[in-house]
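I am attaching a structure below and will ask some questions about it afterwards.
Omission of a single protein chain aside, the complex is shown with its protein chains in their original locations.
Labels run A and B following the written order; every chain starts at residue 1.
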Amino acid sequence: MNLDIENAALILSAFLFAVGTAGVLVRRNAIIVFMCVELMLNAVNLTLVVFSRSLGLEAQVLVFFVMAVAAAEAAVGLAIIIAIFRHYEGVDVDRFNLLRW
Amino acid sequence: MVSLPLLLQEAHAAYEPILPAWILLLPLIGAAVNGVGAFMWRGNKSIPSLVGPLAVIGAFVIVVLNFVAMLTAAPHDPAIVSMWTWMAAGSLSVGVDLQFDQLSILMCLVVTGVSSVIHVYSVGYMGEDPGYSRYFAYLNLFVFFMLVLVLGANFPITFVGWEGVGLCSYLLIGFWYENQDFASAGKKAFVVNRIGDFGFLIGMFLIFVHFGTLSYTQVFAAAPATLAYGGAVVTVITLFLFLGCTGKSAQIPLYVWLPDAMAGPTPVSALIHAATMVTAGVYLVARTSVLFAMSPVSQAVVAAVGAGTALFAATIATQQYDIKKVLAYSTVSQLGYMFLAVGVGAYTAGVFHLMTHAFFKALLFLGSGAVIHAMHHAYHEVHSHEDPNDMRNQGGLRRYMPITFTTMWVGTLAISGIIPFAGFFSKDEIIWYTGAYGYGILWGVALLTAMLTAGYMTRLMVMTFYGENRTGENAKSHLREVPAVMWIPLAILAVLSVIGGWVNIPDALPVLPGVHAFHDWLHPIFAPARGILESHGLNGAHASPIGGGEAMWAGISTVAAAVVILLTFRALIHRTWKPAADSVDPTGLAGVLYNKWYVDELYDRMVILPLLALWRGCWRIVDAGLIDGSINGLASSTRAVGWIGSLFQTGRVSTYMFYFVTGVLVILATFLF
Partner (left out) sequence: MIETAFFLLFAVLAAGGAIMMIASRNPVASLLYLVLAFFALSGIFVMLDAHFLAAVQVIVYAGAIMVLFLFVIMLLNLGHREELDMRSHLTRVAALVAGSSLFALVAALVLRGEQSSLASDEGGVVMEAILRSRGAVGAVAEPLFRSYLVPFELTSLLLLVAIVGAIVLARRRAP
């Protein structure tokens, strides 16, 4: 098994993605959950960068866009969390279950 | 419009029906107008009083014109008027066709004639009833359907009339529907009739299967060739048709509705349950005489049922206290005579008795209606709630109601078969032919029944018109004779009850001239059936089972009836009865007869209760259990599935992430493997 940097980076990216997923599944603090989502996005960015080496620079442009969108999403998401915090006096995700049947 | 001189000029031209559709349309229009009047012009009495009787009188006039035309033209074959095609489906083609021949014109005469008289009578009888318009609407509608029945040229059209008169009978029996018992009587009539109708339908289906057509002329022409004499097919067909007749004409086993039908107004009882609707069964057997003649088994069944019913009903009539019930059972008994006649092959005699019976039974019913009307009026004046129908409350009415008294005696003598009244000639002919064609036992039964008839009718007369008046001191003073609009019809029917029999006087009788008019008139109708009977051994009528000719036995039967009348009169004239409220029900044999041989109770136990139990079981197990259960089960299982589904909706993003990840894992796995 010849692991060059690209394959290794891909495996690392898979690992980071899995860790991010596990984090979302396990943590109750909304802000931590958000950070795990950012981690997942970064894993994807890493994958894209790896592939841009062979498939062209457009992948890096995509990474650029991903970062921009992630920024926007983080801003809005945190604003929502602030608004919720005012209502629930805490950011425990398990308590946000108004969409229950 | 064709004028009479013109008709007589074309004496030997072919017979063309005159205004055939109007015979049916006039009563129908009358029914429609009166029906609308029942809603729109509620208090108006003059419109129904005019429209009701005039509609039927108009139809009667047209029928008379047709009768005269037919008399002069003397056609051999029926004249068929095709109005339009009702059903054309595959090989079945049924048109709305009317058949004008001697039998149907005769029936029309009887129906429209007696109806006209009864309509006029009703103006007086029902004058104060709030449902006046509705009554005439129903009555006119009934006449319409009865005419459809007798004028139909094929089985389905007759069946339409058959069902229609059943409907009108239901509507009229339960006319005073606020009374639960009366409404139930109407239902009973309809349901029992329905059982008979089932038989009629099966017979009709079988006829279509074997003949491919349902029109009378075609079926009867093809019958001798298509079916085997005495074969199973023709026997089954005729037996099923006869089942329908037992329903409509109140024979054993389906007669039980007729006595309860007395819940309706008396003119209804007179018209429907004496003169016309109940004769529909006899008409049907007469119409299909060819088929019956081909099955000796069916003939025997018809004759036996007829004779048995005649005797059975007569025994019950001897112990009834309700004046209308006596007449009701009398009707069942006389219908038995008619079936006996057509059963032994004496078709003309049966139809003859149908006609004379229409006269005197309508007379008797209308007379009893006059009595009830007077009693009711008297009780109403003193606010009493006694039963005006009960003969134990009557008595000595001949002083108060002389015209009714006289006409009722005419009717009684007619029904008892006393010469020269109408009933003598018709009933005698039946008894004679029964014996002469070899039905010894039935002959004896018929004789016995004739004596019973004379007996119970005399009892009725004595209880009602003779002796002490038991109405009560206060009510007595209000008893009076009925108005002219009611006793004129009585008089007309009385005259007919006297002279009605003179159209058919047997040659064998001494002194009286032989008259064959009736026989000759119906000869073309029954010739085919008679031919079949004679070719299979039915010989002429010459001697009774125990010897002696027709004249002798005619004399014996009249004398026997007269003797019974006198003896009964003597026995009962000095007897006193208590008014109905103070009387006890009879016991012993009289009690059994009073309770109608407990037949209704028997039917209840044997048929109704098991059926009710079955239906209740069906309701509980099949309907509520199975069907409702499965629907409810479907609903609850859906709910359960929904509940299971709802467990997945926790509202928490983490749970959804789990599902998401699981899905991603599955997809990745498919890429891998």
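Convention: a residue touches a chain if its C-beta (ideal position, glycine included) is under 8 Å from a C-beta of that chain, and two chains touch if they have at least 3 such contacts.
Here the structure is a predicted model, which is why all the values come from computation and not from measurement.
Asker: Decide which residue listed in B:Ala14, B:Ala89 or B:Leu672 touches the omitted chain of the complex.
Answerer: Answering carefully, the residue with contact to the hidden chain is B:Leu672.
Asker: Since one chain isn't shown, list which residues of chain B touch it in the complete complex.
Answerer: Given the touch definition above, chain B has residues 654, 658, 661-662, 664-665, 668-669, 671-672 touching the missing chain.
Asker: Footprint of the hidden chain on chain A, which residues?
Answerer: 1-2, 4-12, 14-23, 25-29, 31-32, 34-36, 38-39, 42, 45-46, 49-54, 57-58, 60-61, 63-65, 67-76, 78-83, 85-86, 91-92, 94
Methods note: only the chains that are shown with their structure count from here on.
Asker: State, to the nearest whole Å, the distance from the C-alpha centre of chain A to the C-alpha centre of chain B.
Answerer: Using C-alpha averages as centres, the distance is 94 Å.
Asker: Once bound in the complex, which stretches of chain A touch chain B?
Answerer: By the definition above, chain A touches chain B via 21, 24-25, 28, 33, 93-94, 96-101.
Asker: Could you pull out which chain B residues touch chain A in their complex?
Answerer: 646, 649-654, 657-658, 661
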